[in-house]
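For this view, one protein chain was removed and the others were kept in their places.
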Amino acid sequence: MKLAQPITAAALAAQLSAELIGDGSILITGINEIHHVETGDLSFVDHPKYYGPALASAASVLLIDQRMECPQGKALLVIDQPFAAYNGLVLSERPVRQWTHTIDPTARIGANTSIAPGAVVGAYAMIGRDCIIGPNAMIGDWVVLEDRVTVGSGAVIGSEAFYFKGGKDGLTPWRSGGSVLLEADVAIGPNCNIARGVSSTTTIGRGTKLDALVQIGHDCKIGRHCLMAAQVGVAGNTTVGDWCVFQGQAGIAQNIVLGDRTVILAQSGVGKDLEGGKSYFGSPVQEARKAFKDIAVLRKLGEK
Amino acid sequence: MKLAQPITAAALAAQLSAELIGDGSILITGINEIHHVETGDLSFVDHPKYYGPALASAASVLLIDQRMECPQGKALLVIDQPFAAYNGLVLSERPVRQWTHTIDPTARIGANTSIAPGAVVGAYAMIGRDCIIGPNAMIGDWVVLEDRVTVGSGAVIGSEAFYFKGGKDGLTPWRSGGSVLLEADVAIGPNCNIARGVSSTTTIGRGTKLDALVQIGHDCKIGRHCLMAAQVGVAGNTTVGDWCVFQGQAGIAQNIVLGDRTVILAQSGVGKDLEGGKSYFGSPVQEARKAFKDIAVLRKLGEK
Partner (left out) sequence: MKLAQPITAAALAAQLSAELIGDGSILITGINEIHHVETGDLSFVDHPKYYGPALASAASVLLIDQRMECPQGKALLVIDQPFAAYNGLVLSERPVRQWTHTIDPTARIGANTSIAPGAVVGAYAMIGRDCIIGPNAMIGDWVVLEDRVTVGSGAVIGSEAFYFKGGKDGLTPWRSGGSVLLEADVAIGPNCNIARGVSSTTTIGRGTKLDALVQIGHDCKIGRHCLMAAQVGVAGNTTVGDWCVFQGQAGIAQNIVLGDRTVILAQSGVGKDLEGGKSYFGSPVQEARKAFKDIAVLRKLGEK
C-alpha cells in the first residue's frame, strides 16, 4: 500500500521514538509486508532468521528489534516491537471503519451498473460501468471493479486477510492494508470470498470466471481468462497464469506459482510450483498421466 | 425453457435473416441446449463434430453455421453465429433484470410462509405454503419452491449457470434460460448455492436435505430423500437417484448418473456413473471395500 502522505525515515523515527540508523532523509512512500516490498517501502523484521533477507530486500526502511549495520541508501528504525509499530502504521492509514451506509457515499459507481437489494459497498470502492452486483454481496473499502464485472449473490470481495502473528498468548491479526482489483469482464460466483491483500492488491485478471463458493486468499495474482469451478480454494500470495482451469474442489497452497494454461483436475491439491500447459491430478498433484498410472498400479495390487 | 409465444421456423428465419432449409411451418415451442432438447425445441450447433448428433437429436429446429441436408420434419436456420443467435433468443425471453425490490411484486408467496429480513425474492418466483426463508437468502427469478421448504441463511437458489463458450478472446457466458424447482419438504442449508438450469430446470426431489455450503450445478436432477453433508459439490447436469447419502466434501462430476441409495463417503470424488445400493470411497471412487483394501495394501508396502 502507498501512503497518503509520504514521511521521511527521520520523521517516523521521531514519531515512534525509535532509534534511527542510516539515512534519515529517505522518503517512505509505502508500507508492505516483506514479500511485496518495493523501493520506498517500509517493512519490519523481528526474528534473527529474517534479518538477512529483510536487509537484502527492496525495502528502503525497516522497523527492526536490534541494532544492525545499515546497508547503503537505507534506514533502520530500532524499536522493541516492530510488528506492533508496523500494524499501528497500517491501522492509521486504514482505520477499522464502522459500516454506516449500505452504499458508502464515498464509493464511485459507473453508469449502467446495477446493485441489488442488500448488497453493501464500502468506502472509496470504485465500481466500473455495466457491472452487476448481486443481492447481499459485499464490496469492501477501497476495492476496485473494472467494467462489466459480475458479482454473485452473497459473494464477499475484500474481506480482511486471514493472516496472524502467533505468540504465546494467542494469534494477533495483521491489519490488512491491501485491496482487491477485479479486472474487466471478471465473474465471481455466489458466496465466494476474495480476501484483500495484507499490503498488496489481490488481483483477478481480465475475463476470469469463478463459480460458487470459491476462496481466493490475500495477495493472490490470478491471470486472465481462467475458469475456477465451485469450491476451489487458492491460499494466500499465490500467482496463477492465464487460461488456467481448476476443476471443482481443487486446492492450491500459498506462495505457489502456476504457469499459463495449467489444468488442475477435480479435488487435486497443489503444494508446489507447476509448469503450465499440462494437466495435474492427485493430492499432492503429479502430472495427470502419471497420477492415473499410479492409481492403476495400486488397484491391481489390491486385487490380489 | 418454453417460449411465451411459439413462433414458426420461417418467421424466426426472417427475424434473424437466416437461411431456411426444411419445413418452415414447424412451430418452435421451446429453446434448449442440446442435452435437454424435446420435440418443438430450437437448439444450435456450430462445430462439425456435433452436426451429426444435433441433427439426430429431438430438436425440431437447429441454428447451424453451414448448409446441410435437413432431416424430414425438421428445419435448419443457417446463420454465421449460431451461438450468438441462440443466446440472443434466450436473452429476449429472459432479459437480464435489475433487482428493484427486495421481494418482487410479481412473486407469489404461500400462506404461513415466513421470509426473514434481508432475504430477496425475484420476479415470478413461486413459494409454497409453510416455507421458511432464512435471513439474506436469495430466491431468484422464476424459481419454484413447493410447500414446507426451508432455505438457510445466505443460501442462493437460482443463480446463473456457470456455463461459458470459450474462444480466442475469452469466455462468453450463456444466458441461463432455465430455473430451479425445490420440491416439498426440501431443506437447503446456509450459504448453499443451487444454480439454475441453462435451459432446463434444476430439480431437488421431495424431502431431500442439504447441509451448509453445498453446491448444486445447473440442470442437475437430484432425487427424493437424499442427504448431502456440508461442502458437498455436484457439478452441472448430473442425475442423482432417491435416498442417496453424500458425506462431507464429496464431489460429483458433471453429466453423471447415480442410482438410488448410492452412498458416497467423505471427500470422495465421483467421475463416472455408479450403480445404486452401494458405498463408494476415494478420489476417484471405487466400491468402498476395494478402496479400503487398496489403502491397506499401500500402507503395508510403506512399512518396509
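Letters A and B name the chains as they come in the text, with residue numbers starting at 1 for each one.
The rule we apply is simple: a contact is a pair of C-beta atoms (placed from the backbone, for glycine too) under 8 Å apart; a residue touches a chain by one contact, two chains touch by 3 or more.
All of these numbers come straight from a predicted model, not from anything done at the bench.
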Problem set entry | Chain not shown: contacting residue from B:G24, B:G110, B:P135 or B:G259 | B:P135
Problem set entry | Touch with the omitted chain, as defined above, among B:A14, B:L27, B:V96 or B:A116 | B:A116
For this session: Just name the one of B:L213, B:A235 or B:A253 that touches the chain not displayed here.
Result: B:L213
Exercise. Looking at A:P82, A:G217 or A:G241, which makes contact with the chain not pictured?
Worked result: A:G217
For this session: Write the list of chain A residues that the hidden chain touches.
Result: 96, 98-99, 101-102, 118, 120, 136, 138, 154, 156, 159-160, 162, 164, 170-171, 173, 191, 193, 195, 213, 215, 217, 231, 233, 235, 249, 251, 253, 267, 269, 271, 283-284, 286, 290, 293-294, 297-298, 301
For this session: Tell me where the left-out chain touches chain B, residue by residue.
Result: 114, 116-118, 132, 134-136, 150, 152-154, 185, 187, 189-191, 206-207, 209, 211-213, 224-225, 227, 229-231, 248-249, 266-267, 283, 295, 298-299, 301-302, 304
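Convention: only the chains that are shown with their structure count from here on.
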For this session: With chain centres taken as the means of their Cα atoms, state the distance from chain A to chain B in Å.
Result: 33
